[in-house]
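In this view, the complex is presented without one of its protein chains, the others remaining in place.
The letters A, B, C and D name the chains in turn, as written, and every chain counts its residues from 1.
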Amino acid sequence: MPDTPLTGTSLPLQDRSPSQPVRFRGGGFTVKGHRWAALLAFVVLIAVWESTNRFGLVSELFLPPPSAVASALAAMAQDGSLWQHLKASLMRIGVGWVMGTVAGMAVGFAMGIGSVARAVGVPLVSAFFPIPKIALLPLFILWFGIGEPSKFATIGFGVFFPTVIATYSAIDSVPRNLIRMAQSFGLPWASILRKIVLPGALPGILAGFRITASIALILVVAAEMIGAEYGIGAFVLTAGNLMLTDQLLAGVLVLSLLGLTIGTVLSILERRLLKWR
Amino acid sequence: MPDTPLTGTSLPLQDRSPSQPVRFRGGGFTVKGHRWAALLAFVVLIAVWESTNRFGLVSELFLPPPSAVASALAAMAQDGSLWQHLKASLMRIGVGWVMGTVAGMAVGFAMGIGSVARAVGVPLVSAFFPIPKIALLPLFILWFGIGEPSKFATIGFGVFFPTVIATYSAIDSVPRNLIRMAQSFGLPWASILRKIVLPGALPGILAGFRITASIALILVVAAEMIGAEYGIGAFVLTAGNLMLTDQLLAGVLVLSLLGLTIGTVLSILERRLLKWR
Amino acid sequence: EAQGLEKTSIGVLALASSGPIFIAKSKGYFEKEGLDVDLKMFTSAQQVPVAVASGDVDFGVTGLTAGFYNLASKGAVTMIAAQSRDEPGFQLSAYVATKAAHDAGLTKPADLKGKRIAITTVGSTFHYMVGLLGQKHGFTVKDVTMVAMQDVPKMVAAFKGGQVDAVIAPVTVARQLAAEGSGTILGWVGDETPWQLGALFTSPKTVAQRRPLAEKFVSAYLTGLAEYHAAFNAKDASGAVVKGPGYDELLAIIAEATKQKPEVVAAGLPYVEPKGKLLVDDIVNQVKFWQSEGQVDKALDAKSVMDLTFVK
Amino acid sequence: MRLIIKDLCHRYDDLVVLDGIDLTVQEGEVLAVIGPSGCGKSTLLGIAGGIVAPTSGSIAVAGAVPDGCLNPITFIFQDFALLPWRSVEDNLSLVLEHHPLSAAERRERIESGLRRMGLWDFRKALPKQLSGGMRQRVGIARALAVRPAMLLLDEPLSALDAQTRELLMEDFLSLWQRERTTALYVTHNLDEALRLADRVVVLSRRPGRLREIVTIEEPRDQRLEPSAQAHLAEVRDRLWHLIRAEAQLADREIADA
Partner (left out) sequence: MRLIIKDLCHRYDDLVVLDGIDLTVQEGEVLAVIGPSGCGKSTLLGIAGGIVAPTSGSIAVAGAVPDGCLNPITFIFQDFALLPWRSVEDNLSLVLEHHPLSAAERRERIESGLRRMGLWDFRKALPKQLSGGMRQRVGIARALAVRPAMLLLDEPLSALDAQTRELLMEDFLSLWQRERTTALYVTHNLDEALRLADRVVVLSRRPGRLREIVTIEEPRDQRLEPSAQAHLAEVRDRLWHLIRAEAQLADREIADA
């Protein structure tokens, strides 16, 4: 048997055959790209979905076909209500997120640097973090009324705690050797903070942004349960109340696209700011 | 000037003074533990909160004092309704979480190993992930009815996508050198999967559990918006509807404690399973 | 115990308006028809037709919302008998103005034009009541600002916080607001704009495939309805509502079913038409209204949401 | 066992890494491969071990394998490649479990491997509890547990500190004194090659080509004697001159440019 490969166990290796090729045993366990698979998957998904409706397998009410969702979306775009809703929601997400993020980063920085702030903050944050913000809506109405402030508060509170955690963990992950280096060259405390700690914590803080952005998106729906006339969340809630499932899915589609857009923007930001990685 | 420290710049170093001590310039930027600060913080927080009420600075409706919250909780514990609510919610969280996790890990493993599954899965997951599950409640009711199944579905769907992402990222992070090592010793494919990939992905998967557990906790409130008689979420929603803010906060406290408990259990699990780290 | 009985279920709200169902169940009228009826309690009118559409329950009885008509337009539900109505002399829902708005000149329902009014949700019965008021006094819902608060307690919170000028509130809430002095009752919807508030409905599939069941169900329902009407809707010569036969017994049944005190129940017993006949013209008006609001498909034929063959 | 490499070329996509390598590792010989960073040394070893499929050329083995050999061609890795979640003995067990061995025989192989490397007392320890040198000793014990016919060593000492490296070199010397396992030993370190190898192969910068093969005549166990130093210093000088310029260029290369 001149062609038997060698790296097995039960081979007649003692037979002194002059030479046997080394058997290949590597490969696999790497993920290669499939450029068109994703597109194909979407096309197939949408085609199947559409046809289940066309052939009457599923009622329109239970799962409106993509064509119905698309036309609901087109109608929204045409009469301008889409932009009105989007504008209202983006404003709430924007203001709420910025408020929660600024406050969260301030507290997170304090906890990242100060021992006392850390000791006090960690247990408080871990106690408040797991509270579903939706449960607090009635209190937010009491505290902030039914106007925009309570909506900002809902989103802001939701964003605040994860930002705190992301910020102080990010500061913890700044390599201590860089700080020692700066000290050994006599850099003053404020310079170390500005030139070493802040940029070193940036990757972790940006990763936190990714999480808080998706939290803000989730909470805008909850926030718009409170007397909102416009807003994608309000639109989706109304569609749900009215059992207009095609509009509901159109609204959900907008939310999904909004999420993807925010994710993409953050990716671009990360690539820009963290190109040193 | 015999005592001037040395490591500055503007020092009269040329003066040949026989010997100057080296100035200390390290320290700081480490976080030391403060054993009692946390406890103290809680005590102060509760005392301040209680006294604002006692001195009539804030109305009981707006922010019930801790004593009122405690007595509301005690009342719940006494009449047994606390356990009823907890049982109902824990069952929903448990079943929904397990369903979402099992399905998510299966899909995540497929995506972690298979190139095609990855190419198809990633865009689908990123499209579905940012959709707030609360917006889909009306559809879940249509699809799964108003009983427990729609509640399991709400939690399960919420848990599914993050689990998928955590699982395939965890598999990506299994060091390739270990897989190469196993191949070089002729381990069969299934053994590599079981003995290298699975344990190597465990830390990432457990970290994912931490996220999905808190998502499940948040979604139980949303799920119990669908006609639930018992459950902590239902209790909180009812209290909110009736503007019984002391009961509301008692429910929120239970949710917070539940979150802390789940977090602690996961920490113990991590320490057990990942003591090799 | 209920051997040989045909099982069926109905979704109801724990409100006095579901009284005829509670009576029929409690007094065994369903069993007499050979039915074992399971009552499923819901917390919002919104969910009941959805539960019928999803097959969770066979029948439903609640107020009519835009969501109901959307389900009807997809062929998921159809009305088969009337439930309660807003009717002159029966105080179900009130127009309540805040103290500040009242002081500023909001004194009668017609003045609500141009004001901020809290409602539960878009497409709710409160939304239609605002529309009806406008139809009567020559304005449209565009002339008022409706603030959707999801549920009645949050409506009240917005009202007390002075963030709206008025609410349309259920009787108990309205009375309480008035008693506290935080609001003034401007009038009652029943007096101002009578309309068909609620209906008994099922899915067209049940009608088509289990018609005998539906007929037996309606028959028992109508028995309860008639008893309810006799006990609670009787009027004396002057037009005032008086206690009819079996008043106390039936009130106790409803109080038990709704888990409320009898006094509270007694304060908000709505009017029902004893034969279960729907106000067809009002249903048509509702559909037209929702269509004009853009909340129900324009193609829906108002007549198609009712099946008038069960109630003669 | 001999290893015969014939006209070997390898590309990663468009990057030519190895070009026309012809090389035979003789039975019982320790062949060191040195060359500048990125010249394809690890790739060559991967191909020899059947882990990387060459673009063209052939790689074959010939000759006897030891009794009870389970994995004729066996790697020892620079980064040790231990499973961090398995104890020392279970890391050895890993490479035996999929072979039809009796439990007793498996235990016996693990024990003898660990004892030989002085690790028996540490058999229950996790890798994180060991120093770098100990970890590499586990890597060596694991390789010995399968009774290899040929060892492929990819810079086995370069992750270690200099003193530990010195100690492990002594271990390798005694290993090759006891059983003359054929070995292909990749390193950056001239001193290592001069201490351990029978022949030293010098590769050029990428694409790696054979530049020179230097035979070291001194017996391995006499190379630390002062008497051998002058000659070895000359060989070292010659090798360093061969690779100095290339190492300099390799070091100046910007990774991303």
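Here, a residue touches a chain if its C-beta (ideal position, glycine included) is under 8 Å from a C-beta of that chain, and two chains touch if they have at least 3 such contacts.
This structure is a prediction, so every number in the text was calculated from the model and none was measured.
Just so you know, the chain we are not showing touches A, B, D across the whole complex. One of A:103, A:116, A:187 or A:253 touches the chain omitted from the figure, and that residue is A:187.
Interface note: of D:55, D:93 or D:158, the residue touching the hidden chain in the full complex is D:158.
When the missing chain is restored to the complex, the residue among D:50, D:72, D:133 or D:156 that touches it is D:133.
Considering the complete assembly, chain B touches the hidden chain via residues 6-7, 9, 13-14, 16-27.
Taking the complete complex into account, residues 36-37, 122, 125, 128-131, 133-134, 158, 161-164, 166-167, 187-192, 224, 226, 229-230, 233-234, 237, 240, 243-244, 247-248, 250-257 of chain D touch the chain not shown. Residues 177-178, 180-188, 191, 195-196, 199-200, 202, 274-277 of chain A touch the missing chain (whole complex, contact as defined above).
The definition used in the following text is that only the chains that are shown with their structure count from here on.
Distance between chain A and chain C, defined via averaged C-alpha coordinates, is recorded as 43 Å. The set of chain A residues touching two or more other chains comprises 7, 9, 25-26, 61, 138, 142, 237, 241, 243. Residue positions of chain C touching 2 or more other chains, listed in rising order: 50, 53, 153-154, 157.
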